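Sending over a structure as structure tokens; questions will come in a sec.
A single protein chain has been omitted from the complex, and every remaining protein chain is retained in its original position.
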Amino acid sequence: MARPVPAKLVRLMNTDTQYLHEVAASDYEHGWVADLVSDTIPKGLDEDVIRLIASKKRDPDWMLENRLRAFRYWKSLEAADQRPDWAHLTIPDIDFQSISYYSAPGNKPKYESLDEVDPEVLATFERLGIPLQEQKLLAGVAVDAVIDSVSVATSFKDELAEHGIIFCSFSEAVEKHPALVRKYMGSVVPYTDNFYAALNTAVFSDGSFCYIPPGVRCPMELSTYFRINEAGTGQFERTLIVADKGSYVSYLEGCTAPMRDDNQLHAAVVEIIAHEDAEVKYSTIQNWYPGDQAGTGGVFNFVTKRGICQGDRAKISWTQLETGSSITWKYPSVILKGDDTKGEFYSVAFTKAKQQADTGTKMLHLGRNTASTIISKGISAGRSNNSYRGLVRINKNADNARNFSQCDSMLLGDRCGAHTFPYLETSNPTAQVEHEATTSKVGEDQIFYCKQRGISEQDAIKLIVSGFCQEILAQLPMEFAVEARKLLAIELEGSVG
Amino acid sequence: MARGTRQDDVEARFIEAHHRLFGPGLNGEPGFLHNLRQKAIGRFGSMGFPSKKDEAWKYTSLRGILRTPLAVAPDCTAPPPSVRAIHGLDAHIGVFVNGRLHAGLSVLASLPAGVTIAGLGDAPPALVAAHLARQADFRGHAFVALNTAFLSDGAFVHVPDGTVLDKPVHLIHVISGRAPTLAQPRTLVIAGTGAQVNLIDTISADLAAPSLVNSVTEVFVAAGARVARFEVQDPAAHVSLVTALSAYQLQDSHFQNNSFTFGGQVVRNNIAMLPDAAGCETLLHGLFIARGRAHVDNHTLVDHAKPDCYSAENYRGILDDRATGVFNGKVLVRQDAQRINAYQSNKSIVLSNTARMFAKPELEIYADDVKCSHGATTGQLDAEALFYLRARGLTMPQARTLMLQAFARDIVDKVPIEPLRSVLDERIAAILAR
Partner (left out) sequence: MTPILQINSLKASVNGMPILKGVDLTVNTGELHAIMGPNGSGKSTLAAVLAGREDYEVDAGSILYQGADLLEMEVDERAREGLFLAFQYPVELPGVSMMNFLKTAVNSVREHRGLRPLGAAALLRLAREKAALIHLDSRLKKRSVNEGFSGGEKKRNEIFQLAMLEPRLAILDETDSGLDIDALRNVADGVNGLRTNDRAFVVITHYQRLLDYIIPDFVHVMYDGCIVMSGGKELALELEARGYDWISENGVPA
């Protein structure tokens, strides 16, 4: 299936969405900054906090009930000390009572102009090729750029609406499309799925919602930028994508966070439903603040991403470039329920300094003639640890299921770790499961060859590592791929030589 | 670890049995062994048996057999059953009946001077003290702790420095019991500097009731020594088997283990290799054929702690009926263990839609100048090849058997002892023809 030409890129600024809406709805000339500054609820988590979040979000009753059910379940896990501990990660004891679970966006550091922003942050944005207006937004500069972005988003919104596509914030979807949200929310990732999914369901603040009607190929890439705001707050967004029969959508997700000394918690949930003949391509560039060289600060990234190929011949493809976060715990998965469905996972995970990543996928083959492909490239530098963890399960009735997995790890330095933990569970005699993994360092002969052509050792390593990731980056939509390459080059710069 | 009362009962039975057999007030034991047993039972008590919540036991449960009240370490008073040597094999044979060397059944006449095959009780105490319970970690593994807690005798093999044994050593553990039994064979092998030995390890069990065999084998491979071990596991379908094999290797040594599993109810092999010096070579080969309701689980760990070593692992499995296979192979390369070359391959063939295979090949790497890889495949016989054979006039069952034999042969061919290879070929042919 040919990809649509990404002629336009729609960017919905999340968690700034609500911020944008407030700005758009209010008469922004009236000193709104002061109002927003005070809108962070006190730290701590109990049923009252859940009710407070719900009231701030103007949740309908069913949503509040949903939050409370999830919260009670989460509390029972917390009480029984059932935080997931199986990953190859050293996770500090997170005090869930010391986090503020609601912070109105806009409550981020305010600067009068870009001159006040850390030049290093700006330099990074510059190299990433993020447009100036977005730079300002990401850096937390309170300027009209925000309004511009709203108009950008809304102008495309009209075009999307012509195709019957719904693309809006999660809050807006709850308000305007409650039937769709009720039908699909939690259908792929129920709140009982895991500790962090339960927490997210209880406290999520916003996120995005996307519905592509039957037979519609979304004419542009849909994009969401997430960022974490205030110190001491958590970020809990939800994304729900429903691709109806025969539809197609390519969805991009970018993440950044400002530098902070303390750790911030990010626990998101992404659910994708692909009906008969539908195809969803989900691409992520995760660049949350990774902490400094000493491992201070950085985002704890605990994310549950899962899609279901509900109808026959549906296809879900995950592509990710993970360079940020001090801890990444993330396994974008596909439930291959319909017959002849396909699941793909393409990943580059780069860790440096004291970052830890345990990431991979789950491919659950339920239908007949289902196929999954996993290609994972891990690069470890500094004192980081980088693990691939992936499950391929071929159920009893999944006749003629096929899986191919290739997991390659590269080590840059002798104080880091690269690990591979695949789980291959086969319960059907007609299944064909193949897994290969390699771990090595950059080839000496390759470096020598490059150097003989006048290329410095640093540049040689950058070339070779980028080549190592090329297969994955090629899966990203055009604009994102450019951004991804630049990001990777920046990350490598500080880690080699 | 949170454990239910029921599980605690299971452990309590063994702790009580230990108290009865080895409790305070019993004299006549060497202090070393007594202390070891006390430490081991203590560890066993605090660890308890693993459950499916333990990552390493995710796919394998021994609850069934452990819930059965098992008679611990019975003394074999009945006359030993007939012991089958390998046809056509000229070997030094040590027969151990319930852990004790049976001189009458053993064939040790031509053993070269300096080489010892004996019961642990008759072995040089200094060697035993230096190596026993040093290789197999009873502190971290409940089944090793249980074996160690009841340790009173076992097989001992010592090949001194520079000695090359032309003939293989065949250790036969004879186990018998009428009631449900827990048998716990123990083996200690010491190969001195530059020594060479081929070791065949088999169990000859006559167990009338559902039973558990929990064996521990420790191998010390000194610098430049070469040890190749061949283990054939073929217990009855009502007998479960848990084994631990731990090998410790010094500079430029070679250790090779070949395990063949054809029978048993639940079989769990825990293999831990520690090449603890540069220049070591470690090879692990395994073949299992699981049918009926058999559950065969191979767990291997190659712990590369030192640089410039090579390890290769090759496991194959054939699963039919309602059988379950597990392969969990881990290659660990520790920091500064540079220039490690480690390779691992696991291939399985699933023949029925009620059989299952769980493969978990793992790499955990902390050094950068390494070449490590693993590959795992699960699938069926190549349809094209089957068609080719049938086009040459073979029936479907003939073609299938032929191809399965070829699949198994890759592992069998690694056995350099011809009479053993013939026995394996025959056994495999017989199983596959069924």
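Each chain carries a letter (A and B) given by its place in the written order, and its residues are counted from 1.
To be clear about the criterion, a residue touches a chain if its C-beta (ideal position, glycine included) is under 8 Å from a C-beta of that chain, and two chains touch if they have at least 3 such contacts.
Not measured: the values here are computed from a predicted model.
Asker: List the neighbours, among the chains on screen, of the chain that has been left out.
Answerer: For the complete complex, the undisplayed chain touches A.
Asker: Since one chain isn't shown, list which residues of chain A touch it in the complete complex.
Answerer: Missing-chain contacts on chain A: residues 443, 445-446, 448-457, 459-460, 463-464, 466-471.
The definition used in the following text is that only the chains that are shown with their structure count from here on.
Asker: CA centre of chain A versus CA centre of chain B: separation in Å?
Answerer: So the centroids are 45 Å from each other.
Asker: Using the touch definition from the top, list the residues of chain A that touch chain B in their complex.
Answerer: It is residues 86, 88, 396, 409, 411-441 of chain A that touch chain B.
Asker: Contact residues on chain B for chain A in the complex?
Answerer: It comes out as residues 55, 335-336, 338, 348, 350-380.
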